[in-house]
Structure formats: C-alpha cells, structure tokens
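Entry: chain A
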Amino acid sequence: MLSQPATPAPPPFLEIRNLRKSFGGVQALKDVSLTLEAGQIYHLMGENGCGKSTLIKIVSGAQLASAGQILIDGMPTGTLAGDLGAIGALKAGIETVYQDLSLLPNLSVAENVALTGQLVAAGGRLARRLQRAALFDTAAQALKQVHLPGDMAFLTRRTDSLPLASRQLVAIARAIAARARLVIMDEPTTALTRQEVENLLLVVRRLLDQGVTVLFVTHKLDEVKSLGGEAIIMRDGEIVAHRPVATTSKAAISQLMTGREISEARYRTGSVTGAPLLEVSGLSQPRAFHDLSLSLAAGEILGVTGLLDSGRNELALALAGVRPAASGRIELDGQTIWPKTPGEAIAAGIGYVPEDRLTEGLFLEKPIRENVTLPVLDRLKNTFGMISPRRARALAEAQIAGLQVVAPDVGAPVQSLSGGNQQRVLIGRWLTINPRLLILHGPTVGVDVGSKDTIFRIIQRLAGEGMAVLIISDDLPELLQNCDRILVMRQGAIAASYDAASTDEDRLYQTMASGSAAAPAREVTA
Partner candidate 1 sequence: MRNLDRQTVFLALINIIVLLTGGWIAGANFLDSYNLQIMASQVPELGLLALGVALAMISGNGGIDLSGIALANLSGITAFLIASQLIAPAAAPMAFSWSFAAIALCVGLTGGLLNGFMIAFTGLTPLIATLGTQLLFTGIAVWLTNGSSVSLGYIPPLDDFGNLPVLGVPLCFALFVIIAGALGYLLRCTPFGVRLMLLGSNEKAARYGGVPVRRMIVLTYTICGLLASVAGVVIAARAGSVKWDYGSSYVLIAILIAVLGGVKPEGGYGRILCVLLAATALQILSSLFNFLGISNFFRDLAWGVLLLALLASARVNLSLWLRPMR
Partner candidate 2 sequence: QDKQSITTVVKITGEGWFVRMDEGVKAFDAARENIDAVQVGPAQADAAQQARIIEDLVAKGVSAIAVVPMDPSALEGVLRRAQSRGIKVIAHEGDSIVNADVDIEAFDNAAFGRKINEGLAGCMGGEGKWTSFVGSLGSLTHVIWADAGAESAAANHPGMELVAAKNESFNDANKAYEKAKEILRAYPDIKGFQGSSAIDVIGIGRAVEEAGLIGKVCVYGLGLPKDTGPYLESGAVNQIYFWDPKDAGFVMNVVAEKVLNGEEIADGADLGVPGYTAVKVSKGPGNGIIIQGQAWVEVGKDGYKDYPF
C-alpha cells in the first residue's frame, strides 16, 4: 500500500491483501492490506476492539479469515489466510508472543522454548521421537540471548513457577529458538515494570539487528517512540495510517487512533478537601511488605507504585481482604478494621478493582447486570426475599450510563464489550456500594487512549464527590496525571512519597529501581 517500493525489487517478506474477517454480524477487519519488509519494526496501534488482535491471529494461523490473501516472499499461502494453520505459520517463520504469552504452564522452560522447533521440524506430526538432548541445547542457547540462565535447574523449572517478566522473556526465547523471521508481540509490556520493559526493548532491537521483522502491538506511545520504525494505525477494522514513527508526534498518533484530540495534561484538578479517612500503620506481611504506614484523606487520590516485587500488589490485596496482612493496624474513618475476606472489606466500604479484569474481575459470559449488581444483591431484595428484576436493571443501567459504557443492553454478556468498556463495568460494580475507599489496581491495563481518557475523568469525578481513591499502578504517566501524592515502594517498604504535581517520571523511576543503599532523592511528608 503505502510503503510499496516503486522499482521491481525482491518481493516483500510478507504481504497481506484485502483481508476481511467478520464474527457473526461484527466486521472485525474490513479490507486490510499491508506489506512487511524484512528486518523492520512495525507498530500496530489502535483503540480497543479496532481489530489488532484479530489481524494477528489470522497472520499466525490461529483464526481463519473470511476473505483475502497472505503472501510470504511473494508466494501465496492459500486463498484464505487460515490455510496456513498454526503449524503452517510457524513453518513460514512467523512466531507470535500473545498477550497471555501462550506458555504451557505445566511444562518446563526448556520444553516451552524448544519444543516448537521440533514440532515444526516434524511438520506438526506427533509420532516422532522427542530429541531430549537437542531440546536442552537449543533452549539453553536461546535463553542466553534473552539473558536468562541456561542451567539445568532453570531449564527444568515449570514455567508457571516463574515471575511474569521471566515468562515474557521465555516466550521471546521461543521465537529465537524457532529462528523466526517475523516475531509478533501482542501488548508484551502491559504487565512489566519499567526495568523489565527496557530489557525487553533491548532484546527486540537485537532481533531487528539479526534481520528479523517485528510486529509490535501496544497502547504505550512512549515505547513506540523509543523503538522507532513504522506505525500502522487501525480504526474500526481498517488501516487509517501507515507512517514512520520518527516523524509523527504522539499527539498525532493519538488523534489518528481515536479520531479526536487527547490531552496529555494532568487530569487532577481538584484538591484534597476531607479529613484523613484511611490510616494504615505498621502493616506487615512476611515476604511481601513490612511496617507500612500511610494515610489517605477523603477526596484524595493516592498513587502507589514500585517494581513487581516491591510489595505493592500484596498491599493492594491486603487492603482488599484478598490476602490479609499478618500484623498492623488499619483504620477507616476512625474505625479499626481488619478485612480477612473481600466480603469483609466490602462491608467496611472498600471497593477493589483487581489487576486482571478477565480472570479476577469479570464474569465474561454473564450479563452486565449481574456483573454490576453482585456486591449489592442483598439490597435488591423485595419483601419475598426475591431480587427485584426491575431494580436490578435500573441500578445496572444507572451505573453504565454514569460511566458512559457503550453496550446494547444490560442483559448483554460482558464478553461482548471492548476492553475499555469492560473495565468501566467493573468500576461500575464497585460504585454500587458507594465505597469510602476505592482501590484501583492497574485501572487502564490494556485500555486504549480513548477509554483511558474516560476512565481518568471518572476517577476525578469520584474524588470530587469525596471518595478516597488508591491507584496501584506501574503506569507512571497515569499516576502523575491523576494523583495528589505518589508513594514509591521498594523491597516491601515505602521508599518515598512525592507530590504528584511537582515530580516526574525519571525521579519516580530512580526511586523505584535504586538499590536499597541509595537514599531516596527527596522525601515529602504529607
């Protein structure tokens, strides 16, 4: 399309012609054409539900296209892309690191890294000897390239026992081991801390140096900028722009994606009005955090960040009653509370939006109505102990209207919604209990800029209404844009507290990542 060379040259590595895909009535892809050259990096960007994942799934053979063609080195792979099949795509050198990493949890690291290679060599036929020695060799070499240990102890570990960042690298090592020519990564950095992201970007650059083509899907514009290459921007199942990253500003990309302007400015406009609402003192949990103290006022937005093992997640879970702390004291509005289950936290007026909305938050095949009304079912009872359908519907409708959820009906299953709308349904659930304290854990993970904008506005509105909001996140811009204060956690303790208006990403990041020896840059006491 746009970057087609004018002179007859060797055919492009991968060419997609007029690809279409529809699910029932939904046109996920409408006539997508695209050319990828060897050794280049491409960023596939667009709002939630614009069709990025669908495009990737078709190229990697996981789904069948409705119409269209895919050519590799100028050779058609069949009239329909799906003819490639998973094994066909792998054979053609296309490796995909899916959003969920696609690691086999119960198999060892070595098997996860090197099994695909043997499977492809066997042409997908399973009646073959397992080459055990080769398996370990290949895996060890590939792991070396992503800076993971290649010793027997690590090679034989089950992958579900690894930390997330290592799993991400194992997935990339798999692509290396398979000698992929095209590596597709679907939002690989959503769950990584900045250090880990840096590490990953390094690996990506090395892949490019080796002549591998990379197709990168992300919602984080900073990463795009840092990697360079070409931006492919999708909207509503179509490619609306294809331009070099270097010459396109972040604002321009946002606008292309959403069709409207998104400000980069701080959302936080209000100020803390209320008295201290949450007082945590001396909170400890072995192997997670120790002697934490913090306070949060009504109407205040407090951010908490830190590396993955800093104890921030455990703090969130402890306050939400999912995994109670071992010792310490939590006071909410002058009352001492000690939530041992989520139910008790809810009763105390704490709402918790978990990190992973798909597995921890939502009931995907259930209607929006039930997803929203879960915490207040008892309140919807009429005199016969029966949930009043009218009241349930009214409540759910009020919530999704207030949060601008785009949905046909509150009876529609949540899985029919896009990521940003799903997240808003989840927030809506907690608003039904009018929480005194709302804990948002990674509120915009995997959410596009447009939806982010909406969610941030909602958060500000809630704070304005006097709710105390605790945002736990590793998305530093998000914290800077929304919070009054930001606590940085490190090795289970609060390393520093910053005034969000007067600090920046670098300083936060240095505090997070500096060793325990280095003193925090500047302590601000609230």
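In picking the candidates, the idea was that all candidates are chains of the complex that A comes from, given by their letters.
Operating definition for what follows: a residue touches a chain if its C-beta (ideal position, glycine included) is under 8 Å from a C-beta of that chain, and two chains touch if they have at least 3 such contacts; residues count from 1.
None of the values given here were measured: they were computed from a predicted structure.
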item: Options 1 or 2: the chain contacting chain A in this complex; value: 1
item: Residue ranges of chain A in contact with candidate 1 within the complex; value: 320, 322, 341-343, 345-346, 352, 354, 359-366, 370, 374-375, 377-378, 380-381, 385-387, 411, 429
